[in-house]
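And then subunit A:
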Amino acid sequence: MKADFRIPLAVGAALVLAGIIAVGAPHVMGDYFVRILLLMALNSILVLSLSLSNGFTGVFSLGHVGFIGAGAYAAGILSLTVQQKKALLPHLPDLLNWFSLPFLPATLTAGLFAALLAVIVGYPLMRLSGYFVSVATMGFLIIVNVVLINASDFTRGARTSTGVPLATTLPWVIGWLAVTLIVLSRLVYSPFGRRMKAVRDDTIAASAVGISVLRARLIAFVIGAFFAGVGGSLYAHYLGSFSPNTFYFAMTMNLIAMLVLGGMGSLSGAIIGVICVSLLSEVLRSVERGFTIGDFTVPALFGASQIVLGFLFILIMIFRPKGIMGDRELTFGLSGRSAKNNHKEGKDR
Partner candidate 1 sequence: MSQFEYILQQVINAVSLGSLYALVAVGLSIVFGVLKLTNFAHGDVMMVGAFTTVLLIAIGVPFIPAMIAGILASALAGFLIERIAYRPIRNAPDVTRLLTSLAVTYILENLGILLFTSSPRNFPLPDMLNSSWQLAGGAITFTNINVLTVALTFVSLIGLGWFITRTTVGLGMRAAAEDMSAAQLVGLDVNKLIIVAFLVASAFAGLAGVLWAAQAGVVQPQMGFTPLLKAFVAAIIGGFGSISGALLGGYMLGALEIFIVAFLPDPVVPYRDAIVFTLLIAFLLFRPGGLMQPNREIKL
Partner candidate 2 sequence: MVTADAPLLQIDDLEVNFGAVRALKGVSLDVREGEVIALVGANGAGKSTTLRSISGLARPKAGTIRFDGVVINRRSPPQIVRLGVAHCPEGRRLFGSLTVAENLRLGACTRSDADGVARDTETMFVLFPILRERWRQLAGTLSGGEQQQLALARALMAAPRLLLLDEPSLGVAPLLVRHIFEALAELKRQGMTMLLVEQNIALALNLADRAYVLRTGKVALSGDAAELRDDDRVAQAYLGAAE
């Protein structure tokens, strides 16, 4: 058990670093880099929340973005001003149209709303396994999309929702990332975390030793959904305007690519995956816009960056299916292979 405190220590070190970046970055970097940094931190929250079910419990959900979308819309509706509500959402029920919540309570409410949704849909869904859970959770994403498009009293339908205050700043995102990391690292490297991983590694053996598979999966699913809802709120307050299709398959693919590249059973892997995919996308996107070298002009090739990412993804699946980190954790040299040992101990239980 000696390894146990090292991971929080590593997380702590990461957070101090992140705090310095959060405060310092806007002073030394241009807006472009601050934006990239913010998006990376935001995506880290989303990918970490996804890793809980998909990486640590082995329930490969394709519906996670549904929780992000639900959180984004819930928070967006709550934090519009009363005047904006009257103008943009005239049919909003009386219950919701007389107040406006500040950023933090709106975000917390969004997280709780997503978690509540997860309890409702997770209770039936977490009984399924294998392909069925993937297809059924994808069904959940489609249900969310259809509802967001059609419940136009709440969402303006397929049209773009605008007017959400641009409250998401780098310190806010880093702060939430810290909370996410602390909660998840405590959870994953706790006795409950070992149960989750036992369920993932061998469902039958886990239930044979008395672990409730449904309970372990459901708790992971709900906590993941909470942070997805929080991330959704941050996203909504970052973009200011968005539509139901912002939270659909493109985002799903992007988050899954980040998770898988980093390593599905590793928190630091999730963040490494986010950094790699984000940087790669930025580079590819600037190439994609077309450029000129001397007399030679490369025309814009929209979609090319996604194609490159897709091929990269397949190569990873073929040659390194466990991603960069696999099940290991980055611990900044504080403890050689502590996370790995820890994981093994978990398996032995």
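Criterion applied: all candidates are chains of the complex that A comes from, given by their letters.
Just so it is clear, contacts are C-beta pairs under 8 Å (C-beta built on N, C-alpha and C of every residue); 3 or more make two chains touch, one makes a residue touch a chain; residues count from 1.
Keep in mind the model is a prediction, meaning the values are calculated, not measured.
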item	value
Which of 1 or 2 touches subunit A - same complex, any copy	1
Touching residues (chain side subunit A, partner candidate 1) in the complex	58, 60, 121, 124-125, 127-128, 130-132, 134-136, 138-140, 142-143, 146-147, 149-150, 249, 253, 256-257, 260, 264, 301-304, 306-307, 309-311, 313-314, 317-318, 321
